[in-house]
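One protein chain is absent from this view; the other protein chains keep their places.
The block that comes next holds chain A.
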Amino acid sequence: MASSFSPGGPSRPRPGYYPPSIANPSPNPSPASSLPGTMQNLQIGRPSAPSGPPPFLSGISASASGGSRPGPPPQSLPTRPQFQQPPAMSNGPPSIGVSGPRFPTQATLREPTPTIPTQGSRAVPGSSSAGSPANDLVPPSIYNSSFSAPAAGVPMAPPSLVSSPPQLHSLMGGQPSHPLAGGSPSQPLAGGPPSQPLMGGPPSLPYMGQPQMVQYSGMRQPLPPSGAAPPFGSPPVWQQQQPRPGVAPVSSMVQAPPQMFGAPPSPFTQPRPLTPPVMGNSPLAWSHSSTPSTIDPNQIPRPMVDSSVIVFNTRQGNQVNSPPPATSDFIVKDTGNCSPRLMRCTMNQIPCSGDLLSTSSMPLALLVQPMAIPNPDEEPIQVVDFGEIGPIRCSRCKGYINPFMKFVDQGKRFICNLCGYSNETPRDYYMNLGPDGRRRDAEERPELCRGTVEFVATKEYMVRDPMPAVFFFLVDVSMNSIRTGATAAACGAISQAIADLPEGPRTLVGIATFDSAIHFYNLKRALQQPLMLVVPDIQDVYTPLHTDLIVPVAECRQHLEQLLESIPSMFETNKVADSAFGAAIKAAFLALKPTGGKLLVFQSVLPSIGTGSLSSREAEGRTTNVSSGEKEAHKLLQPADMTLKTMAIEFAEHQQVCVDVFITTQAFVDMASISVVPRTTGGQVYYYYPFSALSDTAKLYNDLRWNISRPQGFEAVMRVRCSQGIQVQEYSGNFCKRIPTDIDLPGIDCDKSIMVSFKHDDKFQEGSECAFQCALLYTTIYGQRRIRVSNLSLPCTTMLGTLFRSADLDSLLTCFLRQAATAIPTSPLSQVREQIMNLCVNILHSYRKFCATVSTPGQLILPESVKLLPLYTLALSKSTGLRNDGRLDERSYWANHVASLSVSLAVPWVYPRMISIHDLTSKENNDPILSSILPLSSANLNDDGIYLLENGEDCLFYVGNMVNSEILQQIFGVTSVDGLPTQFVLQQYENTFSKILNDVVNEIRRQRCSFLRMRLCRKGDPSGMLFLSNMVEDKSPGGLSYMEFLVHVHRQIQTKME
C-alpha cells in the first residue's frame, strides 16, 4: 500500500481535495482532513477504491452506522510518514511500506447544531475587521471558580487499566503495577500516617493502590508502608535499606554507599557496587531491612518499554486518568479530556495554591501539540459546524463551549468552566437537562462530550479569504553548494516531493535560486520554458514579478521538473562563493506577500553577502576563547544581529510566511543567527552536517516530503485559556508573539509542540477542577478555516504527595530540556548544567523533605513517578547542547531543535534508544525488537556486536571490531569491519537479517516521523567516539557515571536537609 505513494506512482485521487461545504461538517478532523495525498487512505472503513469519495464524505456515511465500526479497516494508514529512498539513489532500497496503525472505522458525526456563541482567536465575532484582534484576545481576568470540579467520585477501576498497566513500573521486574495517581484526589495522602493507603485508593482496588513490587538484589520485596529512618551520619553503621513488603510503593530509593558519603565520588568508570542500595518507594511509610546488600547497577531506575498497546480513556466516570508515557504505544479514547498527544501537563493534578507548587519545585506547564497525529485506531477529531453563528463561546472570557461548561437553570444558562461567568444559552442551542443534570443531547454533541473538537470558522475568524497552500522553494546555488552536491540533492528532493502535492488550484508552488543574486523563475505554462529573473540588488531586494512566480502546481509541474533537472547543470561552473541567504528569503517573502505560505530554504554555506549577511563567528569565537576563555562563548549562540529577527517578525506578523531551512553544509553557517527565522515563523531547521551527497540525499528528500505532506495548517493563531486561579505565564516554541495572550503561527504542523507555563494568581478550592483550553484557529491545506479546541480539565489538590504521584516525567523532562535550550545562549554551559541539576535536586529534595520524612536520612528516595529524573538529568547534562566539546552550530541546532520538540520525541532526544542488532534473527518473532532496549552504558557493548542507537534524528550503527563477517555481509554487504564505508546508506539485501533490520529501522522511522540520518560508527575511530559519547551512563570527562550521579544527587539532598 505504502509503495503506491512513491513519487511517480500512478495518478491517484487526492482525497479531500475539494473541501466539503462548510454546511456539511466533516467528521474527519484535521489532521486527517488536512492530510495531503499521501494520507489518502483515510477513507476509513471503505474499500480502498481509488476513486472513492474524499474522507469527509466517507466519514459522513460512516456516521450513519452509529457507533459501530463498519467495514474492514484499511490495511495501513500512513498517518506517519513513509520513508523512501528517492529513486535517484539507484542503490537505495525500494520504498519501504510501513504497515501503519489503523484509524478507527467509526467516524461519528453529530448533526451540525447551529447555535452557541464563542470566540476564535483572531477575529472577534461581531467585529469582523482585523482592527481589534487584541481586544477580544484579552482574557477576562476574573474566573469564577464556583463551577464545581468533578466530585471525587467513587473510584472505579477501569477494566482496561487492569490489563494495561502504565509501563513506568515495569522497571521493577515486570510485575504488574498500579497506575499512578489513579486514586481519589480528595484523600489526603502526603505526609499522612503510614496506615493510609498510599494511593488513596481503597485496597479493594488492587491495581490502584497496589504496592509496587520491587526487585532488589534479585529478590522481590514489596516495601512496607512504613519505615524508620536509618541513622544518618554514622557511616560505619550506614545501613543498607531493605525495603519491606508493604503497600503503595510510589518511589524508588537508592542509598548512597557509606564509603562515598561526604567524599567526592571516586573517578571509577565502572559503577562500584553500592553497599546499601535500596529501592524505596514510599513517600509515607518506609521500613528498611538491615540486610546488607550491594546495589545491582541493573536495578537502578532505567526506562523500560512496554510493547503492549494501552487503551487510555482520558476520563472515566468523573475522574481524570494520568496518561501513559508519551513514548509508549497507546490508543486514546477521548471521553472529555483531550488526548495527551495534544496536551500534556507536567502534573496531572493541579496544586490548589502557588505555595504548594513552589514547594514541590516542579514547574506547572502544558505541552501543547495541537496537530499531533493521532493513533490510527483512535476516533478522529470531529468537526462541528454551528453555521453562521459560529461556535458557542463564553461571552466574557470567550472560551469555547466544552464538556465542562455546566448547564443550569433547565439548560437556559451555562456556566463557563474557565471564568465562571453565567451565560445565557442561545435559543437555537437550547436543550433541557436530563435527570443527571447534563443536557440530554450531551452524548450526541461532540463539543459536549469530547475533549477535542474542531469548529468550522465563520467569516468573523477571517481577515481575508483562507490562504491557498503555497510552497516556495529557495535553493542555494553558490559554488560550494554546487560542488558538494547539495544543490543537486535539493533539486532532486523538490522534484520528487512536489509529486505528492495535491493537484488542486489551491496548491501553489514557486522556486528561486540564489548565490550572490537571487534568481526567480517564471513558471507560467504559456511560456515555452521557464523564465529566469535575476534580482541582483541584494542590499535592498524586491520581487521581480507581480504574478507568475507562484503558480498552481498543476500548471507548472512539467516546467518545474524540467527546471529542477537543469538547475544543477546550469550553475555547474558557478564561481560565486557568496550566498545571500537573508536577501533571498526577503525577496521570496516579497513574492509570497500576497498569499503567505511556506518558504523552504536550502542553504549550504554561511550567508556572506547582502541583507542579513553573517560572519564566521566560529573562528572569531575560537580566537577570543584563547584570550578570554569560555566566559563569553555562549554569546555566539545568540543571533549576530537583529536583522534576521526583524525580518522574521515581519514575515510572521503580517504576511503569514513560514520558513523552514534545510542546512546542507560542511562548514560553519551560523546556525544561531539563521535559526531565528524558522523559530519566529513557526518553521524548523533541518541540519545535515557534514553534508554527504551520498548518505543525506535520501533523508533530505524524505524530510522535505514529510514537511510538505504532513498534516499542517497555515495562518494560525493559538491561545491557551485556563481556569481562574492560574494564568498563562509564558509560551515557548516556534512562533511569533504580537500580543501577550496569543501566538501567531504562520505554519503549524503535527510535529510542533508549544510549551505553556502557568503561575497561580489565586487559589483553587480543593475538589475543584482546573481547566485548560487550547484554541487553534488555522487554515487547512484545503483552504478551510477551522478552530481546533482541546480541553483538559484536571483535579486540584492540596496534597504534595498527590502532586508528586501525578507528576508526568516525560513532560517534566521536556520542560527541563526547553529550559536548558533557552538558557544556553545566555549563560555559560557550566551554569546551565548546574541549573538543570539543581532542578532535579530540588524536586527530589522537596519530595524527600515533605513526603518521605519517615525514611532514613541516608536513603535516596525517588518518587515513583519521576524516578528516572536523575538519569534523564544526567543524560541531558551530557547532551550535545550542554557538552563543552560541541561545535557551535551543533549546539545551536540542538537548542533550536528542542524548542519545538514534542514530548514523545524529547525523551529519546535526551536518552536515546539503543538496541542490539547482531542478534536480531535470534530474537523471537513475537518479541517486539524495539522493546528490548539496552541501557546507554558501554558495558553493554560487546566487540562482536552491532548496535543501533537512535534519538529520533540520528541513527547510529555501532560495529564492534570482532563482528562475525557473515553478519556484516548480510547487513552491510561487506565482509570485514575495515570494508565498511564512511558514508553510509542502509540497504536492503536479499536476506532475512537485512530485511528484519530494515523493518526495524522503518518502524523507528514511523514512530519518530523522521527518516533518521544513518551513520556507521566503528570501534576505535572518531565515529566510534561519537557513538560512545551517547553512552550517558558511563563516566566521561565531562560528567559522572549514572551511579556516581545518584550519589551526587543524594549528597546534595542531604546537604539541603541539614
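In this section, contacts are C-beta pairs under 8 Å (C-beta built on N, C-alpha and C of every residue); 3 or more make two chains touch, one makes a residue touch a chain; residues count from 1.
In this section, contacts and distances are computed from a predicted model.
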The complex's invisible chain, by UniProt name, from "Methionine--tRNA ligase, cytoplasmic", "Pyruvate dehydrogenase E1 component subunit beta", "Protein transport protein SEC23" or "Integrator complex subunit 11" = "Protein transport protein SEC23"
Query = Any idea which of A:C338, A:L356, A:L448 or A:V477 touches the chain not displayed?
reply = A:V477
Request  = Touching the absent chain in the whole complex: find that residue among A:Q410, A:Q529 or A:T1055.
outcome  = A:Q529
Message = In the whole complex, not just what's shown, which of A:G420, A:P544 or A:P746 touches the removed chain?
response = A:P544
Inquiry  = Suppose we count only contacts with the excluded chain; which residues of chain A make the list?
reply    = 477, 515-517, 519-520, 526-537, 540, 542, 544-548, 563, 566, 569-576, 578
